[in-house]
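Only a part of the assembly is drawn; its chains keep their places, and the rest are absent.
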Amino acid sequence: GLPARESQLRKGFVGSVVVVLAIVLGLFFGLVRYTEFGEDAIEDVERHYKYFCDVQIMVFIGFGFLMTFMRRYSYGAVSFNYFASALMFLLAILCIGATQQVFWNHHRTRIQIDLALLIDCSFCAASGMIAFGAIIGKSTPTQTLWLLFWQVPLYALNQQLVIHTFKALDMGGTIVIHLFGAYYGLAASYMLSRKQPLHGLDNPKNTGAYLNDVFSMIGTIFLFLYWPSFNGALASVSRADMEHATDAEKMAQFLSIVNTLISLLGAVLSVFATSALAGGRINMVHIQNSTLAGGVAMGAACTLRMTPGGALAVGAFAGFMSTLGFQYLTPFLDRTIGLGDTCGIHNLHAMPAVLGSLVAGLAALGQHSEYLEHPNGRTQLGYQVLASVVTVGIALAGGFVGGWMSTFLNLGKNEQLTVPELFDDGAWWHGTR
Amino acid sequence: GLPARESQLRKGFVGSVVVVLAIVLGLFFGLVRYTEFGEDAIEDVERHYKYFCDVQIMVFIGFGFLMTFMRRYSYGAVSFNYFASALMFLLAILCIGATQQVFWNHHRTRIQIDLALLIDCSFCAASGMIAFGAIIGKSTPTQTLWLLFWQVPLYALNQQLVIHTFKALDMGGTIVIHLFGAYYGLAASYMLSRKQPLHGLDNPKNTGAYLNDVFSMIGTIFLFLYWPSFNGALASVSRADMEHATDAEKMAQFLSIVNTLISLLGAVLSVFATSALAGGRINMVHIQNSTLAGGVAMGAACTLRMTPGGALAVGAFAGFMSTLGFQYLTPFLDRTIGLGDTCGIHNLHAMPAVLGSLVAGLAALGQHSEYLEHPNGRTQLGYQVLASVVTVGIALAGGFVGGWMSTFLNLGKNEQLTVPELFDDGAWWHGTR
């Protein structure tokens, strides 16, 4: 086995957790309250709790087990996913709570927790776990912690810009969650990789194994199953708003569920075909990941009347594109610019999110204005593009700076991984093989 | 490892998927629409979405992982389950949608999607995965695809006969899903097996392994947990019907949940005892499968006042019978008529479904007529028997024809598996062990 990284863990990692926990604890006592509902507390639970649970399953089981495909990094996959999601969730209560309630809309002096806010926080953690997929196996626990720490305020800021300033269509977070998380992670990975040989596909530890790939399917299938809940989690109508709700609002959650489901089913079929065609055998990596591209691609358009056929076509195309990405684009980027992307998030999240944002904008052209956030489809399309560009910009800038700080500045001492430590639990965990 | 089956995959399989996807896509654009609800969209989601999710978990996690017990076919188990369920789900929207809405009841010209229809489609996929359990490891991907393709229209037809023509009691699909799926799969397996040596219990690859059997329990336990949801998924009352609903209708979902749960608990106890008694050690195959016989056996009777004791007795007997089936009947059928039944679906689905249909008919004799679909219990019993006989007939005929076409006609070239390819992922997948 590898020698333990005792001093880094004990100083850098433990110190960082203690500092973050102290800050969060102080700010919670000072700034965070329960929402005062009266009877509406019951409605809040009835309306949101099932969806909150489903999204949480996606974040903690879905992403956590999806990454256990790594033959020597399965502990780190499921456990750092658990740790980092919990960390980001708590930070998100502060950052999203503050942007949404204090600085933008409600103009409160305290953050009030309700279940809709908690769903947003779980979304933020999902965005972080997407980014984590690019760097997993290549960063120390301390680096992971700080990279994902900084993602939270940027996520909160970008969410406000996309949803409230640009009024983009993005119920399921194609732009806010997937596009943002993917480019943040890819930029950070690019910076980390600059100092690391064998950080990519040439590393024999950077691969699956038979039973690990079965574990990974636990993640895949739960992501598949609850993606309709994910995209529709915040699409319901409160009892108070019901009287004045438009048809579009009343249909939003139903449409989100149906469109997302059908898109995913289309992706499953096209991925199996594309994988077999491209490789001559079917590749578990494609099945584990690209089948989910149908969910990403429908995150912005899910509340629209895509028609069932439209949703199916989008999903089938997203799966096709994502599989080709794994087959051809990831090796190309690895070879040419040295971009390490452990889980292939460029194929599962980045490209399908670009597609998804465009789909929403183009579909907007044919929708009744009730379904849009802008007066007409062309304006909506413009803002979809604007929101996507701004999101990619913030994500890349944030990821580059974060990745640069954690490697070139080398905030902790010796925080760089050695080659044998890459994609290996050994330095961090007891009882590895 | 085994040589790749490149040309079969690239031509037969990819070609088949492309053809099916093109047909489905065309028919979706032409024939499938969203249901136009207005406010009732919200009710549809509230009433059905939790149950839809639960049924989906059973189909994709439950059946998918249940079959990962196979030591060298775990990729195929969870992944072809994923692929084939998605395929059948999409086809079911068309076939069930058409039979229910266009040709029988609603006399529409278009299929309208609502969540009740989607639950029915997931049921159809469940029926397919039951059939898949008989042939898994013995058919090529292309054969699997076409065998399960043809099951969908037959399922839709048989469902209409059982539910609408014969008015059998079958809320949880004992007849429509389990009896039909099991005999369809067994007939297909019989035809496939005619050309295959070592297709049964004599093949050393046709067995579990330690960690694979733990994976399989993921499937078992999720099936156990959500079976009450499965049987009760369509037993709720709409707000509009509430005023005129009978007591039986108001109690239906509650009774489905309670009866199914108690029946399953009884099966768990009796299976452990029977397994230990029959084998001198406890057998994981029995635990993985026969404990679920309590759910199958209660699928037709679950809306009746079985009494808690009655539900418990039925479940305990179903588990007992199913375990004996695995222990004695499957080896006997394997030896004598060469019937291959990889997952033992005859014991988990076929026999408990025969029992379940009879239980519903016999229990009907003592029920208030409100609980029945026919004026009295004796007529109901007669129609339960009739529905079961017709179901077995359609299933066997369909399975024999489907199995015959895929082997003796040999639609694709060289679609027959060689002996080393049986129960082995190697020919189809990258990265197998």
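Couple of notes before you dig in:
By letter and in written order, the chains are A and B; residue numbering begins at 1 in each of them.
As a working rule, a residue touches a chain if its C-beta (ideal position, glycine included) is under 8 Å from a C-beta of that chain, and two chains touch if they have at least 3 such contacts.
Everything numeric in this text was worked out from a predicted model, so none of it was measured.
Whole-complex copy count, one sequence throughout, 2 copies displayed: 3.
We take it that only the chains that are shown with their structure count from here on.
Centre-to-centre, using mean CA coordinates, chain A is 34 Å away from chain B.
Looking at the complex, you find that chain A touches chain B at residues 50, 54, 207-211, 213-214, 217-218, 220-222, 224-226, 229, 236-237, 242, 247, 250-251, 253-255, 257-258, 261-262, 264-266, 268-270, 272-273, 276-277, 279-284, 287, 291, 305, 307-310, 312-313, 316. Interface residues of chain B facing chain A in the complex, by the touch rule stated above, are 4-6, 9-10, 13-14, 17-18, 20-21, 24-25, 28-30, 32-34, 37-39, 41-42, 44-45, 49-50, 53, 56-57, 60-61, 64-65, 68, 74-75, 78-79, 82-83, 86-87, 89-90, 93, 113, 115, 118, 141, 211-212, 215, 218, 427-433.
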